[in-house]
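Every protein chain of the complex appears in place save one, which is left out.
Up next is subunit A:
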Amino acid sequence: MKISKFNIALVGLGLVAPLVLYPVFLMKVLCFALFASAFNLLLGFVGLLSFGHAVFLGTGGYITGYLMMNTGITPELGILAGTAAAAILGAVYGKLAVKREGIYFAMVTLALAQLMFFVYLQAPFTGGEDGLQGVPRGELFGFIDLSDNMNMYYFVFAIFLAGFWLINRTVHSPFGQVLKAIRENEARATSLGYNVNDYKWVAFVISAALAGMAGSTKTLVFQLASLTDVHWHMSGEVVLMTLLGGMGTIFGPFVGAATIVSIQNFLSGGELGNYIHIIMGIIFIVCVLAFRSGIVGEIQKVIKRNFS
């Protein structure tokens, strides 16, 4: 990422945001933004639609939650462990999934994710339907108390920046060039001598790891790891966030996640709370029919048309 004025302004905005807005809401946005950005690495830059990405979010969450409750480890190690667990699961699932293309890839990822859903439903350490409640946030590096929301916010913000930077770097790396080539014309990439499945697999593992990191962080924020995060609804939600914001754009998933989380927060408080799924469905349909490039994608088009 080039250090532009725009990026500095965004980071500055992120630093002052909790003074104006409710930190827990902001942390939720950041967690989902990271999750959607990780997902977008696969969908937007390799052209792979994973329909089971919730399993990595949830795995990160459960592992971090369990370790925080049952061992005395510090939160940064808890998050690293959750991220590593998601990466390992991603390595296994990715190996199986990248052999298939298109709708079959989506189906394989969905099936594998459902498999883990039932494991987490039955396994004793996840708390089944209740989930893991009251996960302690702990003390960062052993001395910064994260039960304070402001401390927690800046920790989450740092994690988000690190994850977001890595995604950005991956997209703009020699590896990212090959990924884009595969997305554009897979047969041609093969005929240039690239073992495309190996590249897809590495991208899958990076994406799974960062989705896990988002889940681990989210578990600390809400002090909860539950089945919601591994449910296929969540896999669908991240597709919606990414499409709404603009797949294949760097900031699209962030904008999409912020929009969806805001709408959910707004609706769940009021009378329309019961209709939340219908409203989400309508947004999805409008998005697909009217502005396929998503919010950021459409804005980029307008800029391109008028300023270049």
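What we mean here is this: a residue touches a chain if its C-beta (ideal position, glycine included) is under 8 Å from a C-beta of that chain, and two chains touch if they have at least 3 such contacts; residues count from 1.
Just so it is clear, contacts and distances are computed from a predicted model.
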| item | value |
| --- | --- |
| Listed names "ABC transporter ATP-binding protein", "NADH-quinone oxidoreductase subunit K", "Thiosulfate oxidation carrier complex protein SoxZ" or "Molybdopterin synthase catalytic subunit", with the criterion being the UniProt name of the chain not displayed | "ABC transporter ATP-binding protein" |
| Touch criterion as defined above, residue of A:73, A:161, A:181 or A:263 at the omitted chain | A:181 |
| Absent-chain contact - pick from A:7, A:133 or A:195 | A:195 |
| Given A:63, A:156, A:206 or A:240, the one touching the chain that is not displayed | A:206 |
| Touch residues of subunit A, complete complex, unshown partner | 166, 169-170, 172-178, 180-181, 184-185, 187-196, 198-199, 202, 206 |
